[in-house]
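The complex appears here without one of its protein chains, the remainder shown in place.
Which chain is which? They are A, B and C, in the order written, and residues in each are numbered from 1.
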Amino acid sequence: MRLLAQSHIANNYASPTEIMAKVQVAHAPGQTIVSEYLAVSPHHALDAVELEDGRLLRGIIEGDVEIVYRAVVDVEPRAELHADLLQHEWSDLPADVLPYLMPSRFCPADKFMRFTGREFGSLSGGAKAIAIVDWIREHVDYIHGISNAETTAENTFIDRAGVCRDFTHLGITLCRAGGIPARAVAAYALALDPPDFHAVFEVWLGDGWWLVDPTGLAPVAGLIRIAHGRDAADIAFLTTSGAVTPIAITVSVAKI
Amino acid sequence: MRLLAQSHIANNYASPTEIMAKVQVAHAPGQTIVSEYLAVSPHHALDAVELEDGRLLRGIIEGDVEIVYRAVVDVEPRAELHADLLQHEWSDLPADVLPYLMPSRFCPADKFMRFTGREFGSLSGGAKAIAIVDWIREHVDYIHGISNAETTAENTFIDRAGVCRDFTHLGITLCRAGGIPARAVAAYALALDPPDFHAVFEVWLGDGWWLVDPTGLAPVAGLIRIAHGRDAADIAFLTTSGAVTPIAITVSVAKI
Amino acid sequence: MRLLAQSHIANNYASPTEIMAKVQVAHAPGQTIVSEYLAVSPHHALDAVELEDGRLLRGIIEGDVEIVYRAVVDVEPRAELHADLLQHEWSDLPADVLPYLMPSRFCPADKFMRFTGREFGSLSGGAKAIAIVDWIREHVDYIHGISNAETTAENTFIDRAGVCRDFTHLGITLCRAGGIPARAVAAYALALDPPDFHAVFEVWLGDGWWLVDPTGLAPVAGLIRIAHGRDAADIAFLTTSGAVTPIAITVSVAKI
Partner (left out) sequence: MRLLAQSHIANNYASPTEIMAKVQVAHAPGQTIVSEYLAVSPHHALDAVELEDGRLLRGIIEGDVEIVYRAVVDVEPRAELHADLLQHEWSDLPADVLPYLMPSRFCPADKFMRFTGREFGSLSGGAKAIAIVDWIREHVDYIHGISNAETTAENTFIDRAGVCRDFTHLGITLCRAGGIPARAVAAYALALDPPDFHAVFEVWLGDGWWLVDPTGLAPVAGLIRIAHGRDAADIAFLTTSGAVTPIAITVSVAKI
């Protein structure tokens, strides 16, 4: 499937501000960048870094600045998480998967061991991950305005409401608490309404990572990966050294 | 300086339990392992993994099991953190240093931006890191029994008391909030009284990582690195998939 | 039913310490004190205050001090909370019941409005209170060692484990979030095993307060009220101005 992903981030930076932006489509298996375009206006020199977990733009910005990005991407069919996937013992996990078992800023998995044991303890592997996603969809409402940038999976577990970032944090937290490595993924998402940067997660089962959208708002087949990390702290589309004033942000994804 | 580090961890594992142990001295610059010894009794096959951030033993254990480790290590003189060290802009940091700017499970740096700005905003680099360590030593008491495995830097900032893990988390948190990459380091520590696994941290300034012990209980010169990571979640000497009953744990470090 | 309640609290108070003790059986409807005995040894003059919500002993204590209390109490049969009890609108509640609708230190009811609405929104009055108690008994395990003096209903909701104090805080929190006034009650409890001061709660439904033990560990018929308040902060058997070292505490209740 060939997709066109676009984003446009305009902010006012009152003083010179360090930024780290993750908006570029990742060089990752299953997706091929056919062409892409990046513009910062007015022009600021940004340093582009190819990281293992995504591509990073960084630099110092001041004034009213817009970052415009467009990419044409071929996305290959993606197998869906299914119940038969095997959950490995820690000893059988690749070493670079291990950090995704650990609690992180927004995913305090260490606090949910008892809940996960009680609720999903009889399950394992793909069946367990699917049960966790089902539980979230049944118990948490997708509502804007309840959560903010400091909201953790603990808060969402109590609030029973949130947005994609919150669903993803809760999904990651419960999977890790249940012994399944899980990590956050930032993505462009086809058919997400309203369009926005999307946060989903993936679990390590069988011999690979499996993408899942706990909100159910966008088909996994239409996701274009931007970056992955332990949680939203690692994959924010924009991290800044100081406060900025948003002007406009638009995101769109279309089939072409 | 030639040091002998020893640890002995005996626990009862009521049922088969997955473990990840980080007790082996790291293969790291500035320290050379002359000889080492590892025994698990009764014998259990453990998988030894060489990670970028330390060495990991993992496997499945049951019953009363003790893990004994000994290493003779030559530690080179280590320069101390000093006030003149330069703090880089994000764009000038090596890519693998960037994750240590981010908030983590026990180090919610995002919540301390205002405090750090108010208290240390006029400083930069080594002078700032030293001021942060001095602030912690002045405002936090070293006391056992106040904190536990869930204690975060937020808690310690309010409690004004804790142990090495808590001092380290608060130090990391305030440094990151002040724009200085910081990470947790597990170590064997000469002259630590009472002897135990020690948690310290290091900051990236100038062109490298600088070790600092925020508790001031052990000289930096006598530290032997075991592992590093974002916070205690990454560097625990023992992570288990279920509850265990401690039998005995002893640690010792001596000059030889 | 005639009961003998006894308590014995021995602590070491390293320096002169202000104390407030709530150990005396309350002068309350449904229970009549036949005789009672109070001794502080070595002798310290304590001020006895009759409060609306219980009886308070206060004074300044130093050294190894034991407070011994015994009371013979006639407890009248007590009707059990039942499903038909009517939940009033706020406008129809007695004014002195209103504070028990508000969130308090350990019962942040304001955070549970959505959960309560989702889970119990179709119910009202006694049926709702009973459903809340049933939910707690089904989802929370009675386990010592998970919670401590700072544990809130939020923590217990996540931990899924706690002791009588935690069950009570969660019960109060969910009832208040569901519009039912609820308050904490300290009690001597017949047949509680192991014997201890007990924390239960009561809800205002119909025309009165109804006692309930969310742990189900002790029959409501065998409870002797000591004090009530918004949560454990108000009804602790001992509040001190500084740290104390426990020596021994025993509680017993017997039919006579």
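Throughout what follows, a contact is a pair of C-beta atoms (placed from the backbone, for glycine too) under 8 Å apart; a residue touches a chain by one contact, two chains touch by 3 or more.
Bear in mind that the values here come from a model prediction, so they are computed numbers and not experimental data.
Q: Which displayed chains does the hidden chain touch?
A: Among the chains that are shown, those touched by the missing chain are B, C.
Q: From the list C:Lys111, C:His169 or C:His228, which touches the chain that is not on show?
A: From the options C:Lys111, C:His169 or C:His228, the contact with the absent chain belongs to C:Lys111.
Q: Which one, C:Pro29, C:Pro42, C:Gly63 or C:Pro99, makes contact with the chain that was left out?
A: C:Pro99
Q: When the complex is taken as a whole, what residues of chain C touch the one chain not shown?
A: Those residues of chain C that touch the unshown chain are 18-20, 47, 49, 51, 56, 58-60, 89-91, 95, 98-99, 102-105, 107-108, 110-111, 149-150, 179, 229-230, 233-234, 241.
Q: Just checking the interface: what residues of chain B touch the absent partner chain?
A: Within chain B, the residues touching the omitted chain are 111-112, 114-115, 118, 139, 141, 154, 157-161.
Here, only the chains that are shown with their structure count from here on.
Q: What whole-Å value do you get for the distance between chain A and chain C if each is reduced to the mean of its CA atoms?
A: Using C-alpha averages as centres, the distance is 45 Å.
Q: Which residues does chain C have that touch at least 2 chains other than itself?
A: Correct list: empty.
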